[in-house]
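Excluded from the complex is one protein chain; the other protein chains are retained at their positions.
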Amino acid sequence: MIVKREARMQLRTSEDIVRARQTVREWCIAEKFNLVGQTKMVTAASELARNTVEYGGGGELQLEAMEDGARSGVRLTFSDKGPGIPNVELALTDGYTSGKGLGLGLSGAKRLCDQFSIKSVVGQGTDVTILRWS
Amino acid sequence: MERIPILKLRDFLLVSIQIDMHDRLAMTLQDDLTAEIVKQRAKAVLIDISALDLVDSFIGRMISNIAAITRVLDAETVVVGMRPAVAITLVELGLTMPGVRTALNVDRGIELLEAAIARRDAQDEAAE
Partner (left out) sequence: MTQLANILSTQEPAVLEEWVRYQRDSKSLRGNLIKEAEVRDQSSRFLEQFRAALSSAAGENIEGPGWASVRAVLNDISRNRALKGFTPTETASFIFSLKHALFAQLRTAFADQPKLLADELWNADRILDALGLYTTEVYQKSREEVIARQQQELLELSTPVVELWEGILAVPLIGTLDSSRTQVVMENLLQRIVDTGAALAIIDITGVPTVDTLVAQHLLKTVSAARLMGADCIISGIRPQIAQTIVHLGVDLGEVITKATLGDAFRVALRRTGFRTVRDSGGSSNAAVR
């Protein structure tokens, strides 16, 4: 698995979430995702970007175009230096919410991609990485 | 400040969302629509989302809220024109919006609303 290209963008405001959606869409098109694949990845990105802005107090999105043999994909990493998630397992269950959402952000995003990983330390921040193949 | 326009047509309010909304804009639309329903004494709301290439949980929740609010205000809501890729993604996300009426396009949406309003009027009459 190799990284073909990489970029970073800031996530501070709700306009940044819209920009992140548009950028992720462009990357998915460049990696030849079909329409449903694009939509799933962009929706997952929207959920996670909102988490970063709303609960993480802002942060950063790292985009990577991946290649593994004949298939290509996009990997996204959302990082913040916010309060962190005390119970990751609980946060991943449907309907769990710490704020005003529906509680579908993390669990929903996980269902929309091929690989999902989360690293969170209370008081230090949260990193969520998702990957989807075209 | 940018806003999504709300058109009044007879007893209906029509909203066509043509841009990728950020969260505050979605909240503004929800507030504006609620105020307009009361002000215009609208019987129904039609929301056209055929131009949207994405509906995430935030926008999905806004749509569900609008449907619930209109019901409280004695009106009906129909959402029309959701794209296949968006529908598949919403289902995968776990958001099936059970309380929301849907239709394939604006024509069908208006038919549906007219039928619902007629049904309700008949019920009201029977109750009198």
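Letters are used for the chains, namely A and B, taken in the order the chains are written, and counting of residues starts over at 1 for each.
We adopt the following convention: contacts are C-beta pairs under 8 Å (C-beta built on N, C-alpha and C of every residue); 3 or more make two chains touch, one makes a residue touch a chain.
Just so you know, these numbers come straight off a predicted model, no measurement behind them.
Annotation: of B:A26, B:A44 or B:L90, B:L90 touches the absent chain (contact as defined above). In the full complex, the hidden chain is touched by subunit A at residues 36, 70. What subunit B contributes to its contact with the hidden chain is residues 79-84, 86-88, 90-92, 96-97, 102-105, 108-109.
Convention: only the chains that are shown with their structure count from here on.
Here the CA centre of subunit A is 29 Å from the CA centre of subunit B. Within the complex formed with subunit A, the subunit B residues making contact are 20-24, 53-58, 60-61, 84-86, 88-89, 92-95. Partner subunit B is touched in their complex by these residues of subunit A: 14-15, 17-18, 21-22, 25, 35-36, 38-40, 42-43, 46-47, 50, 94, 101-102, 104-105, 107-108, 111-112.
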